[in-house]
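Structure in structure tokens, see below.
For this view, one protein chain was removed and the others were kept in their places.
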Amino acid sequence: MIIFWAYISAIGLISIGIYGLLMKRHAFKLIISLGLISTGVNLLLISIGYIIGGTAPIYPKNLNISAPMVDPLPQALVLTAIVIETAILAAALSLAILMHREYGTLDVRVIWRRLR
Amino acid sequence: MIIRRIFAALFAIFFFISAYVLIADIGFGNNKMDDLVGKYYIENTIKDTTALNVVSTVVVNYRGLDTLGEVTVLFVASVSVGVLMARFKGSKLWNVSTTPIHITAGRILFPLIWIFGAYIFVHRHLTPGGWFPGGAVIASGVLLLMLAFKDYLPSSKLITFSESISGSLYVLVGLIGLAIGGYFLYDFVYRTYGIGTIGTLISGGFIPIVYTIIGVKDGVELSGILHHLSRDDTE
Amino acid sequence: MVPHDIPYSMIIIATLLIGAFISGAFAKMRKSLGIITGIIVLSLSFGFSIASAIDVFTNGVRIELAGGWLPPTGINFYVGPFSAVVVSIGLFLALISFIFQYKEISPEKAPAYLPLFILFVAGFSGMLYTGDVFNFFVFMEILSISGMVLIASLESKHSSFAAFKYYVIASLSSSMFLVGVAIIYSSTGILNMAFLSESIKGVNSDYIKFASVLIILALAAEAEMLPLGLWVPDAYERAPSFISAILASLMGISGVYGILRFVNVVFPGVEGIRYVTTTIVIIMALLTVFVTELVAAIQNRAKRMIAYAGMAQLSIIAMVGILGTEASSAASFHIINIMLVEFLLFMTTQYFTGMGDALGKNNFSVAILLSIGALAAIGMPPFGPFWSKLYMVISAYTAGCPLISIAIILGSVAEVYFFARVLYHVWKSGIKIASCPEKRVAVLMLVALLIVLIGIYPKIVISTVLPKMGSDLAGVSYLDNVLSVVGWSL
Partner (left out) sequence: MTIDPILLLEIVLTIIMIISAIIAVETKHLVAALAMLGLVSLQASVYFLILQAPDVAMTEASIGAGLSVGIFAYAFWKTGETEEKLENLEEMDKGVLIK
């Protein structure tokens, strides 16, 4: 059986992120877990577009390519996705700072109880 | 607590195995190029746009609307950091002492850094890199200034204005395409006027124009985030 | 009647984006300048959306290409009757809410707040218009990030935690959506919804089933369905009322629309998938209706209760919308009504802070408005939702799902109970509260009038607008419409 290492690392990152989401109750830890998940998803998308022995989808100046090019579309999607995730991350961290100011702690479950 | 941990670990392992079994069948590294769209992009990029970097072409030209959305999301990020931090007014975040070395290095390096950033995003239709690093380099130039000159803080008006101008310019380029070619974000440079020779700086249709705009916007946006974050909260 | 060769939807998006970019800068100079820019931009795009709706209803569906690339390679907008009408209503409500709120916003917040609000509307319009899976994702992110920040932006109490909750769920669901898109792309090589619906038929259906579960779950977070819709009550309660109003009437609708688009248009070609998608949507929706109506009955805070009631209505729409063309037109009727009613309810609860308030004695006009909203939400006869609920009950029954009809009726019974409590407290004598400026009452009267008008003349809506909207929502001839532009077939 052939083992697809790229898939293993992608899915591994996603599962570790899910584990963190289930286990952790510190706001920064939740954000870190979600960051791991999104890195894993990006890796999954890129490895889906990969072709063994392929080259990067950039033509040399003389336009001769020896090997087939890998699929450019997933790369374009990931370029977009990375920036979007960073944007969410920046907003989430500002929210966390606000939360710390309001409640004095970042323990999500404590805040949850204080809400009631 | 320990039960919770075991449960979470089991769930993660279960997820890992099931997802791997399911996804491994898709086949890693096989040539899935009956992939209609990916194949079309690779075969037609040069004919359609004269750009060498297929990914850049996809990002800016074939799927330009996504990139407009992406730039908008980055704008949202900068604005949201601004609005959430708006309560905290004050001076600078860094209270590092500046030395003559800092100042001299800042004076010399700053223009070079900006030139390098501009070089990066102007050449994106020829070489790899994506548009983000160029903007990041520009923002790092601003950071250098902020570190070297203690009193220098980019005025928030300047940042807001350049943000809005560069964002509007991208939409305006799209609207020019609409006026000339009949479609929003139409590549009027190559497909209407035929400007560009393959492999030179002036090629790839409107990719260099768009990349310059979003590179500048990106740099401004990141400087904006730096600026919003660098307010001290001595209330 | 209106010029035909203008790509209205692209212009709407472009207008909104430019407006968002420049309104911040103008607001930095003077707050009033920013407000005026926002009003101009929103009215302009509202005008364009009306024009596009007229155009769509006279000349049929429009496919608008971005960059001039034909559909499977480029991104296209699909402006059908449904999206044209719903975007018009959404922009109308956004305009009203924008005029409503300009006094609440401090000049320091305005430069950041105004762009966020306009971008929220832009994300909503883009989600309804787009015909591309990944582009849908991008607009969804614009919507959800700006919505998330809007919830916390004015720093009302506990709003930061409510927004953080939404962040965790939205971020997780966006990752799930991306995995779903990755799986679909890996097995078909296409991202365009219309072409996907054709080329998805030939591939191994197990992948697509997995992907469909992921995508529906991801969209359920946006569609306010449990279990992922848990963020809703907190967020809508803690956010300022005019923000809750616009979030409640736009965000949930866009999520439900996404679910219906995927279930009705993208997936149905796959062998045996109907069973999977229908089951998961109906289970989640029934769970949501059951739990929320129950929990809403024991709430003491009016805004939280209305948030729960709105969740139940959205789930009902999602359930009914997947049952075929006739049921889809019933669902789209209810979507129109629900957008108006939720908006009115949240706007008026601003002046109704708790169950102890006696709104009727101090503030007669607002109390009337709130009563209209509450009665309409229950489904009382002279108001719009009565007809749409009746229509949904009948069409769900004829489509062979009496269970859904029963759920709708039982839900309404529960709503009678808890909205009656609200009405009782509104008209009972008690404490004094702040009064509401007359201008705002006049603006809200407009919305109430629309609800009443739809209730009195339901036939006009049912016979003219609904059939086309229903068949659009059910995905009838979606592929043919796109193919007619391309001029070639797979």
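Worth a mention:
To keep things simple, chains are lettered A, B and C as they appear, and every chain counts its residues starting from 1.
Basically, a residue touches a chain if its C-beta (ideal position, glycine included) is under 8 Å from a C-beta of that chain, and two chains touch if they have at least 3 such contacts.
This structure is a prediction, so every number in the text was calculated from the model and none was measured.
Within the entire complex, contacts from the absent chain reach the displayed chains A, B. The chain omitted from view is touched by exactly one of B:40, B:75 or B:132, namely B:132. Contact with the undisplayed chain is limited, among B:37, B:55, B:79 or B:171, to B:55. Listed for subunit A, the residues touching the missing chain in the whole complex are 5-6, 8-9, 12-13, 16-17, 19-20, 23-26, 28-29, 31-33, 35-36, 39, 42-43, 46-47, 49-50, 54-58, 70, 75, 78-79, 82-83, 86, 89-90, 93-94, 96-97, 100, 104-107, 109-110, 113.
For subunit B, the list of residues touching the undisplayed chain reads 53, 55-56, 93, 128-130, 132-133, 136, 222, 225, 229, 233.
Note that only the chains that are shown with their structure count from here on.
Inter-chain spacing, taken between the CA centroids of subunit A and subunit B, is 17 Å. Per-chain CA centroids place subunit B at a distance of 30 Å from subunit C. Counting partners per residue, subunit B has 23, 26, 32-33, 35, 37-38, 41, 63, 66, 69-70, 73, 76-77, 80, 84 as the residues that reach two or more other chains.
Counting only residues that touch two or more partner chains, subunit C has 134, 138, 141, 145, 148-149, 152, 155, 186, 191. By the touch rule above, subunit A contacts subunit C in their complex via residues 14, 21, 27, 30, 34, 37-38, 41, 44-45, 48, 73-74, 77, 80-81, 84-85, 87-88, 91-92, 95-96, 98-99, 102-103, 108, 111-112, 115. Of all the residues in subunit B, the ones that touch subunit A in their complex are 4-5, 7-9, 11-13, 15-16, 19-20, 23-24, 26, 28-33, 35, 37-38, 41-42, 45-46, 52-55, 57-59, 63, 66-67, 69-70, 73-74, 76-78, 80-81, 84-85, 127-128, 130, 132, 198-199, 225. Per the touch definition, subunit C reaches subunit B in the complex via residues 7, 10-11, 13-14, 17-18, 20-22, 24-25, 28, 64-69, 72-75, 108-109, 111-113, 115-116, 119, 122, 126, 134-135, 138-139, 141-142, 145-146, 148-149, 152-153, 155, 183, 186-187, 189-191, 195, 199, 204, 206-207, 210.
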